Every structure is written in C-alpha cells, then in structure tokens.
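The structure that follows is given in the form of structure tokens.
The complex is shown incomplete by one protein chain, all other protein chains being positioned as in the whole.
This part shows chain A:
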Amino acid sequence: MAHRAEAHRSFMPHDPAGTGVAVLFVVLGAFLIAQTGGMTPMGSVFPITISAAMIVFSAILILRNVVIGLKSRAAPGEAEEAVRGEGGSIVRRILFLLMMAAWVGLIPVLGFFVASLLAFLAITAVAIHERVSAKEVAALAVIGLVILTAFYLLMANVLLIPMPRGLFF
C-alpha cells in the first residue's frame, strides 16, 4: 500500500496547461482535416499538410510532458507556481474582456463616439486599483473625453473614414 502511495505521489503532471492546449490542438487539427473534404485538391493540400503537422507536433508535446511527468518528482511548490501563473485579479480580466466585447457590439447600436465613451469610462473603472478622489476621477474622465474627441475628429474629418452611426453618433 505504502509503495502505491509513493508511486502516486511521484506522478506530478508536467505543464498541465500546455498539455491541455496541445490536446485541443490535436482535436482542432482533426476537425479541420475533416472540413477539407469538400475542397478542390489545390485548395486542400496546404491545410491538410499544416493540420497534420500541427497534430504531430502536439502529439510529441503531449508525449514529452507525460514522460517528464512520470519521470520527475517535481517539488509540489514548483508545480503549483507554474499553474498559478503571474497572479492578479481574474475577475478584472474577465470584466475587461466583457467590456471590450460590449464595446465592439454596441458601436452599431449607439454610434461610434457614444459607445466608445461609455466603454472607455467602464474600462477606466476596471483598471483603477487604488482609492481615487473625485478630482482624480474627473481628471481621468476629461482625459478620456479629450482623447476620444481628438481621434474621432481625426478619423472622421481628416482621414475621412465613414464612422458607424447608431442611435447617436
């Protein structure tokens, strides 16, 4: 029993995130090769070659990680650190991505300027970590307004890019 427990403890998965992603890449490669069925030979030769190469490289990576994981008795602290990554707030990261998605999604609805102003202020709020005074908040809002207006005018009036309009502008 003790022997089995020892063996169990010695298996530390090496680079679990990398292995997981490599498995996804194998699946993706197989899926893409399946998609080439309806293409002409000219159009499918390159995707098939590259997908196959991706599958082979991913398989090598998975195999290597498993072998290293079986062999090494990595210190638990080390492995944990590798999984944890750089640290920082996951909630803020997800909020930031949601704001960006909402930004791109709302531009056709609200118009470029208004959607950008709202998203700009929302992202500023996500990026603030310390307590800030009302004066600093006002300063940040003014900076945002100036930057947005300047770029909007540059794009719309100097570079003559047709800016998307929605309910507003």
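Rule of thumb we're sticking to: a residue touches a chain if its C-beta (ideal position, glycine included) is under 8 Å from a C-beta of that chain, and two chains touch if they have at least 3 such contacts; residues count from 1.
Just so we're on the same page, contacts and distances are computed from a predicted model.
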item: Undepicted complex member, UniProt protein name, chosen from "PadR family transcriptional regulator", "Tripartite tricarboxylate transporter permease", "Spore germination protein" or "Cation/acetate symporter"; value: "Tripartite tricarboxylate transporter permease"
item: Options A:L70, A:I147 or A:L167, residue touching the unrepresented chain; value: A:I147
item: Sole residue of A:V27, A:V45 or A:L153 that reaches the chain not shown, by the stated touch rule; value: A:V45
item: Contact footprint on chain A, counting only the chain that is left out; value: 15, 17-18, 20-22, 25, 29, 32, 35-36, 39-40, 42-47, 50-51, 53-54, 57-58, 60-61, 64, 85-90, 92-93, 95-97, 100-101, 103-104, 107-108, 116, 119-121, 123-124, 126-130, 132, 140, 143-144, 147-148, 151, 155, 159-162, 164
